[in-house]
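For this view, one protein chain was removed and the others were kept in their places.
Each chain gets a letter, A, B and C, in the order it is written, and its residues are counted from 1.
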Amino acid sequence: MIVILKHGTKEDKKEQLISWLKSQGVDIHISVGSYQTVLGLVGDTSQVDKDLVASLDIVDSVKTVSDPFKCCNRKFHPDDTIVTVGDVKVGGGNFCMIAGPCSVENEEQIVGIAKAVKASGANMLRGGAFKPRTSPYDFQGLKATGIELLKIARQETGLPIVTEVMGVNDLPLFEDVDVIQIGARNMQNFDLLREVGKLRKPILLKRGLASTIKELLMSAEYIMAGGNEQIILCERGIRTFDDYTRNTLDLAVVPLLHELSHLPVIVDPSHATGVARLVRPMALAGVAAGCDGLIIEVHNDPMHALCDGAQSLRPEEYDSLCRAVNGIREVVTK
Amino acid sequence: MIVILKHGTKEDKKEQLISWLKSQGVDIHISVGSYQTVLGLVGDTSQVDKDLVASLDIVDSVKTVSDPFKCCNRKFHPDDTIVTVGDVKVGGGNFCMIAGPCSVENEEQIVGIAKAVKASGANMLRGGAFKPRTSPYDFQGLKATGIELLKIARQETGLPIVTEVMGVNDLPLFEDVDVIQIGARNMQNFDLLREVGKLRKPILLKRGLASTIKELLMSAEYIMAGGNEQIILCERGIRTFDDYTRNTLDLAVVPLLHELSHLPVIVDPSHATGVARLVRPMALAGVAAGCDGLIIEVHNDPMHALCDGAQSLRPEEYDSLCRAVNGIREVVTK
Amino acid sequence: MIVILKHGTKEDKKEQLISWLKSQGVDIHISVGSYQTVLGLVGDTSQVDKDLVASLDIVDSVKTVSDPFKCCNRKFHPDDTIVTVGDVKVGGGNFCMIAGPCSVENEEQIVGIAKAVKASGANMLRGGAFKPRTSPYDFQGLKATGIELLKIARQETGLPIVTEVMGVNDLPLFEDVDVIQIGARNMQNFDLLREVGKLRKPILLKRGLASTIKELLMSAEYIMAGGNEQIILCERGIRTFDDYTRNTLDLAVVPLLHELSHLPVIVDPSHATGVARLVRPMALAGVAAGCDGLIIEVHNDPMHALCDGAQSLRPEEYDSLCRAVNGIREVVTK
Partner (left out) sequence: MIVILKHGTKEDKKEQLISWLKSQGVDIHISVGSYQTVLGLVGDTSQVDKDLVASLDIVDSVKTVSDPFKCCNRKFHPDDTIVTVGDVKVGGGNFCMIAGPCSVENEEQIVGIAKAVKASGANMLRGGAFKPRTSPYDFQGLKATGIELLKIARQETGLPIVTEVMGVNDLPLFEDVDVIQIGARNMQNFDLLREVGKLRKPILLKRGLASTIKELLMSAEYIMAGGNEQIILCERGIRTFDDYTRNTLDLAVVPLLHELSHLPVIVDPSHATGVARLVRPMALAGVAAGCDGLIIEVHNDPMHALCDGAQSLRPEEYDSLCRAVNGIREVVTK
């Protein structure tokens, strides 16, 4: 941590600050410039309250030098993490194609869609059983029944299943789920993060609508601090002033997260745009940006979907997309 | 709901859409303009998926006419809700002054601060027992012990206590808390909202960092749909591109929420700015904008606070602020 | 335009509004619903002040039906506009590769870079002569001399030249420039837009940092209303809360602009990210999203560039990028 003192700071005030900082267990390197004095804090600065120091009268600004995330930091773990879900691998050059309906509606629907997306090349099945909805009056998902239907679809197709958990008390129902999704609105539900950190099961962690990259990594850190190292990060759009799409897909985070962390990063173009006809170009853009997989909503009958029909691809559209994804992958990984 | 068709839509496609819409149980008023055709949907449109209709090839755009929030809507409940906390009333002309430390640290600290803020005019005591922290390595609060210490401070001063809950499983510990706070990061933790909706205890609901006013009201609606009508809304800053303060305090929501809803609205200038010397001007601005109360962090020794010391006022600063607040209140309510 | 009246609006107030609206020269279709009354305004509504109507006591909300942009609207001009710059075509399936240094520095530099990027496949040369800089103390460009050096580079390579104009009084210097760029900060410099609308020369119009798609199209409309129809739109990143990159590249606007308008759309990954190592993934993502060209900063010696060295590719990096771009183009246009 580096503390820059204001011009004209009196000697006694400076000494006072230095001795207080030392009392927090850090060493201080003092560097007196022509205009400003800079204090370099060496040692374990994790106990020094950066905001508090920055708020002092004599302090101009404070800069932190080291990242607060450790477990998910590429600096300490240079090799890519490969998350393994049954036979499917994600990360380290392995690409995953997760597809399925927003909500599980009934056996015929989920099994039918699972077979269709598998035929196109999907290697995991998604489907919402517990649905986070802005309104308490909207359809909230089939819950336990939905999970049972996903298992049937898995049995029929062999596809591992991915589904979202909304609260700690529902976790027992997810024991036989292959990948547990933490939704964007729960990215900083720290209770839930801590609980899934105790599991030894892959977690799909979606970035919150207004979360920075650092916050996303700190949430991954909550899970990893509990010992669960199987995490897939997911960019799904952020909230900006832009009002033509539901959210703004922030693809630069794909290469950035790969620099900062060893965890795999996938892209969700369906939720980011909220519009089916934008899913294809944004999915391809995500692949071109170097992501490790895509999670895409597919529905056999979007007009009658109980949820988010507007952003679902039809199976034939998904099939065409998969072929284009392979083409882009070939160019990018060459 | 109003559906505007694209110019040049073919008759048969239009008929198909109309018959599909009617099959969802709504009546259609057709209005053919010189350039565009507009369909007015009458009846219960809550089952019609707006996004799906908007995504159809022949549809230019869709507009919704009625608000999705009912219980907290001033249209259906014109009088101000007055939330009652012991002897303290909030809303309907009643102003609350909630103050206290970010975190409860020990008995001496919390009792001392409680006495000080009461002497200045505070009528409720805040203090964090469960702390949502971005990093798993930061101090997470005294938890159950913190709540016990708050009760002691209440006994010593008579001030009702306000503290944040982070998960449904901790709720039993809050049975004897006067006001339960739902933090900004949990504003869309729907499981938690549903659970506190079952209580009959005042809830302080903070706006999420990237939540619209409508989303805030829908979260209040989750609580009210469960039968709990004692809700205090709280503006605490939103996330914008602006990087000089922690968040951007969005004070226009105070009069706007008063128009849209009958619930009381308070302001938290401490978390919004993150900087103690901005708390006073922003607190006064909130009062001038017409809020029903303030929640402010006060610490007797900000330099040694375990959390958020940078944004805490000292008791003497709080005392001076209280006098100015009264002055502004007199002007505004005249 | 559609005006939704508040529930319980009195008959006389409604009649008053209707007669005032009629006095503005529009016809009114009244549709009385069970809960709300909706007025449909038919005819030329361009003179009706939407915001004013929305602010009336008895009005719940106002919705506009038709787009305010005409000349650049695909509805009225279904075929792609192809902008022609010498032998180079942009749009309608024609892809442009614009490359060159942020600033023109000297003859050797600009000619050298021009030759290098041409060899890699670039078909236009960019280079800043007038530089918009946040600080008055930063290098402001070589101005007229810079333009002369660009012309020399054009002579040496045959590449058309693209350079930014900052004010109307400099326009005479741009007479022999092939494409005039309007920078992001000037996107709503309406005086300048009007002036370049009088020219018959291609304009590269960059989206402002906080401009909506509609505002971008309205700025194109300013130029087209003057009779200049040769416009290339450019996405270069928007300002969001995200702080790891300079701006957030908003690639969904590429397909969206193609839907709304017939004008070609290119992408600038250099300014969007501000970081050379993110230029390649974001450039490829733009191509995968369907853009009609790329504008990229290339410098032979980024360490000694006078401006924006951090975001410049080296010629060999640009060469490698061009090959990948071609690969992606093949997949996308198949």
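Following the convention adopted for this analysis, a contact is a pair of C-beta atoms (placed from the backbone, for glycine too) under 8 Å apart; a residue touches a chain by one contact, two chains touch by 3 or more.
The shown structure was predicted, so the numbers you read here are calculated from the model rather than taken from an experiment.
**Student:** Of the listed residues B:I113, B:V254 or B:C307, which contacts the missing chain in the full complex?
**Tutor:** B:V254
**Student:** For the chain that's not shown, point to the residue among B:V26, B:L56, B:M282 or B:L313 touching it.
**Tutor:** With B:V26, B:L56, B:M282 or B:L313 as choices, the missing chain is touched by B:M282.
**Student:** One chain is left out of this view; which of C:I18, C:I82, C:I152 or C:V168 touches it in the full complex?
**Tutor:** The single option touching the absent chain is C:V168.
**Student:** If the hidden chain were put back, which of C:T9, C:T45, C:N94 or C:Q188 would touch it?
**Tutor:** Per the contact definition at the top, the residue touching the missing chain is C:Q188.
**Student:** By the contact criterion defined above, which parts of subunit A meet the unshown chain? Give residue numbers in ascending order.
**Tutor:** 2, 4, 7, 29, 31, 33-36, 38, 40, 42-43, 60-61, 63, 65-66, 75, 210, 239-241, 243
**Student:** Using the document's contact rule, name the residues of subunit B that touch the chain not shown here.
**Tutor:** Those residues of subunit B that touch the unshown chain are 210, 212-213, 238, 240-245, 248-256, 272-273, 277-278, 281-282, 284-290, 324, 327-328, 330-332, 334.
**Student:** Tell me which stretches of subunit C touch the chain missing from the display.
**Tutor:** 20, 46, 49, 51-52, 54-55, 68-69, 132-137, 166-170, 185-186, 188-192, 194, 208-210, 215, 218, 221-222, 225, 239, 274-277, 302-303, 305, 307-311
Rule of thumb we're sticking to: only the chains that are shown with their structure count from here on.
**Student:** Round to the nearest whole Å and give the separation of the Cα centres of subunit B and subunit C.
**Tutor:** Between these chains, centre-to-centre, one finds 38 Å.
**Student:** State, to the nearest whole Å, the distance from the C-alpha centre of subunit A to the C-alpha centre of subunit C.
**Tutor:** Result: the chain centres lie 31 Å from each other.
**Student:** Provide the C-alpha centroid distance between subunit A and subunit B, rounded to the nearest whole angstrom.
**Tutor:** 26
**Student:** Send over the residues of subunit C in touch with two or more other chains.
**Tutor:** 210, 240-241, 243
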